[in-house]
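Just dropping this structure here.
Only one protein chain is missing from this complex, and each of the others stays in its spot.
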Amino acid sequence: MNYQSIISEIHRQILQHDNEGEVASYIPELDQVDSEQFGVSLLTIDGESCQVGDSQQAFSIQSIVKVLILTMAYQKLGGQLWRRVGVEPSGTPFNSLGTLEYDGGIPRNPFSNAGALVVSDVLLDLYEDPRQALLDLMRAVSGDDTLCFNTSLAQSEKAAGFRNIALVNYLKSLGNINNAVDDVLDLYFDCCSVMVNCEQLARMFLFFANHGRSLDQNLQVLNTSQTKRINAIMLTCGFYDEAGDFAYQVGLPGKSGVGGGIVAVLPNAFSLAVWSPRLNQKGNSFRGLRFLEKFTTITGQSIF
Amino acid sequence: MNYQSIISEIHRQILQHDNEGEVASYIPELDQVDSEQFGVSLLTIDGESCQVGDSQQAFSIQSIVKVLILTMAYQKLGGQLWRRVGVEPSGTPFNSLGTLEYDGGIPRNPFSNAGALVVSDVLLDLYEDPRQALLDLMRAVSGDDTLCFNTSLAQSEKAAGFRNIALVNYLKSLGNINNAVDDVLDLYFDCCSVMVNCEQLARMFLFFANHGRSLDQNLQVLNTSQTKRINAIMLTCGFYDEAGDFAYQVGLPGKSGVGGGIVAVLPNAFSLAVWSPRLNQKGNSFRGLRFLEKFTTITGQSIF
Amino acid sequence: MNYQSIISEIHRQILQHDNEGEVASYIPELDQVDSEQFGVSLLTIDGESCQVGDSQQAFSIQSIVKVLILTMAYQKLGGQLWRRVGVEPSGTPFNSLGTLEYDGGIPRNPFSNAGALVVSDVLLDLYEDPRQALLDLMRAVSGDDTLCFNTSLAQSEKAAGFRNIALVNYLKSLGNINNAVDDVLDLYFDCCSVMVNCEQLARMFLFFANHGRSLDQNLQVLNTSQTKRINAIMLTCGFYDEAGDFAYQVGLPGKSGVGGGIVAVLPNAFSLAVWSPRLNQKGNSFRGLRFLEKFTTITGQSIF
Partner (left out) sequence: MNYQSIISEIHRQILQHDNEGEVASYIPELDQVDSEQFGVSLLTIDGESCQVGDSQQAFSIQSIVKVLILTMAYQKLGGQLWRRVGVEPSGTPFNSLGTLEYDGGIPRNPFSNAGALVVSDVLLDLYEDPRQALLDLMRAVSGDDTLCFNTSLAQSEKAAGFRNIALVNYLKSLGNINNAVDDVLDLYFDCCSVMVNCEQLARMFLFFANHGRSLDQNLQVLNTSQTKRINAIMLTCGFYDEAGDFAYQVGLPGKSGVGGGIVAVLPNAFSLAVWSPRLNQKGNSFRGLRFLEKFTTITGQSIF
């Protein structure tokens, strides 16, 4: 399949239609991004690389990083991790506190903000220097040593992060945070601040399409069974209360971020990153979703 | 891959362990089933057929039929169907009324009881004789003309079906039922009463693994894109509030029924039906789940 | 205090302002009522009787009857009744199903529809002829033998009563209904159908202001402690999710009905019935609420 011509054509078609949605505006670093940017990168497990549009433009990884910190926790804890966080879709928005009390402080899944805060707390217990460990993982699987945190972005997030501060304190009151709440928040916001471009993002997630093995350093990050399980969580929980619709429209495991990035994988085939800053009402990139739906419909390639 | 020896071996291993869970007991027809029965049937799109255990023993299809009535409604209405029912996992048990009011009478997905009642109501509007149309579809895709309703079972269900009666009246009060509530209930309970065995069930669902085309009569039930979408809904919503866990453990689109049956498909490969009457706390077959998890772990075959 | 001149003056003032809200329209019997009617009746425990406006015009008692059927159940069961229904305000609308599942089928209070359906079920167990027993009570405390059911109204209610049918089936599925659901519904709708006018209603509730003793036949319906308790439930739960606001604005125990009636009592002093069919968004009479607020503010008479 000629992926380059397909993604170029879909990219061209989407640019011809009105862009919709709103750029995240709760901090200046996100609000001031040029909302019309639109990049795509596709990498196959055979080493093919296709780029179109603003695929080299850096943006903040945001919630996409939740998959990587989950990977780090799951590598070390395995199934014991699920004592602290579930694997069920929540049926509620990403930042909801609603079901936590009913669930005894166990977040429904690791891709809600509550779940990712618990995972961050777990990392503080498991790793001596979890920030460095995250950078090490990202750099290893992407083969790119320039990846780093955006400290000023992380500080802006924290200054505006009342909802996340509420969540972590609520989790602490329910007994599911071991470390100091400020340490958990600082780590979480740092993780979300990493700047990436589409190509880096696609490269970073390629091991999820390749039975857990990265191409760049031939690193076995997860085994086949573990990879299946993280992919499954991406599919059922990766898009908050739009997860079912994403599975229905696109049919690929993936994860979105409020920075406008989305990354999706087809096991045994490819990793595909799209980025465009305007978000729909569920908080997912408007053009990103549209691109992915067209791509899987035209190519007939999905996990279903 | 030698499927027959694999399923025989897993079947043998599971029989060596204690059976757990409880048989559904709310009506005599279910309560009196021999709880230790355990059958498996696997059919590939290449025509291979593997059987083990009680694969020829009939049981009631129950909620598994929700996928077929959804197919019938979706064939005729396409995306318009989603005005009446959503495609999102609910995060709640199968018979919950909790989120309906908040959602304005639109069930979260067609595999909750509320959603299947709405789909039944849709069938009453779309088909002159929806019961015959369902039998026609089942018989055509399975190549088995003996399939029929179990009228006495349906009557028992209705006599004990206070929760479903509550649901359909609630939906009616919220404006999402067009027909008389008794007509909707009668159709729904009839559909759930069809008696099937594992082989029939696997054959019936093979078109979901084959881009929408049945093997027996080479019938194109759904096109590729439609098939992808129904498979996606099976994956995200097929196991109620255990859907995430099923995706995580098994990694196949599927659907369970309170009769103890589960059917799952791997697109481009096979359809796999298992049946054992004891149910776990979420209402899914204990041995069925265990079998499927072992199967995908051992074979490494899943959508992820 | 010259009650007659006070209620006449407030009645006059309210007529000068626009009437707001909507008449209940879910059945023709309610929808076709002249929406501008407005009657008031005040009776003191000293025998004083004051009337103004349409105080002799009959309307359906509706939910106000919940206080009387609760009285009948409480007379016979005492505190044992609270195993079946609570005494807490629900924080939700009158016909909500939302909290029932969480509460294990025990309605929060007897003045929600769910609670009144449970009380109706209790009456079927306690009384050989609960309809006659209700009429006997109403006639005894009001001294009016003409009170009777409006059978055609009850039938209309049942034909449109999907929400209540849902509730009673839901309660049955949760194990808190002993009798056949149709018997419970029939009794409930019959009870709600009794036709009363303001004067009859005020007379009927006077024993709540008089330590449980009726004036007309000097009947001790409840003792002092029991009367205190029913009055307390009226105050905390009598106006659904507007109960707090009614206590705040008016400060009297009372109960409203969808027919536009409201009755309130000041212990040791008076019973006061108002009726006007237009309802606010919470389902309580717009002019009725306005009258009662003005009355307690002008007279300074409330329980607080």
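Chains here go by letter, A, B and C, matching the order in which they are written, and residues are numbered from 1 within each.
Keep this in mind: a residue touches a chain if its C-beta (ideal position, glycine included) is under 8 Å from a C-beta of that chain, and two chains touch if they have at least 3 such contacts.
From a predicted model like this one, the values you see are computed outputs, not experimental measurements.
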Chains in view touching the one left out: A, C
Of C:Glu9, C:Asp136, C:Asp186 or C:Asp241, the one touching the omitted chain in the full complex: C:Asp241
Selected from C:Gln56, C:Gln80, C:Thr224 or C:Gln281 as touching the chain missing from the view: C:Thr224
Residue of C:Gly53, C:Gly251 or C:Gly283 touching the missing chain in the full complex: C:Gly251
Residue in contact with the excluded chain [from A:Ala58, A:Leu126 or A:Ile165]: A:Ile165
Contact set of chain C toward the excluded chain (per top definition): 86-92, 99, 108-109, 224-225, 227-229, 231-233, 235-237, 241-245, 247-249, 251, 253, 267, 296-297, 300, 302-304
For chain A, residues in touch with the removed chain: 96-98, 100-101, 162-163, 165-167, 169-170, 172-173, 181
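Going forward, only the chains that are shown with their structure count from here on.
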Rounded Å distance between chain A and chain B, as computed from the means of their C-alpha atoms: 32
Interchain centroid distance [CA atoms averaged], chain B/chain C, Å: 47
For chain C, residues contacting two or more additional chains: none
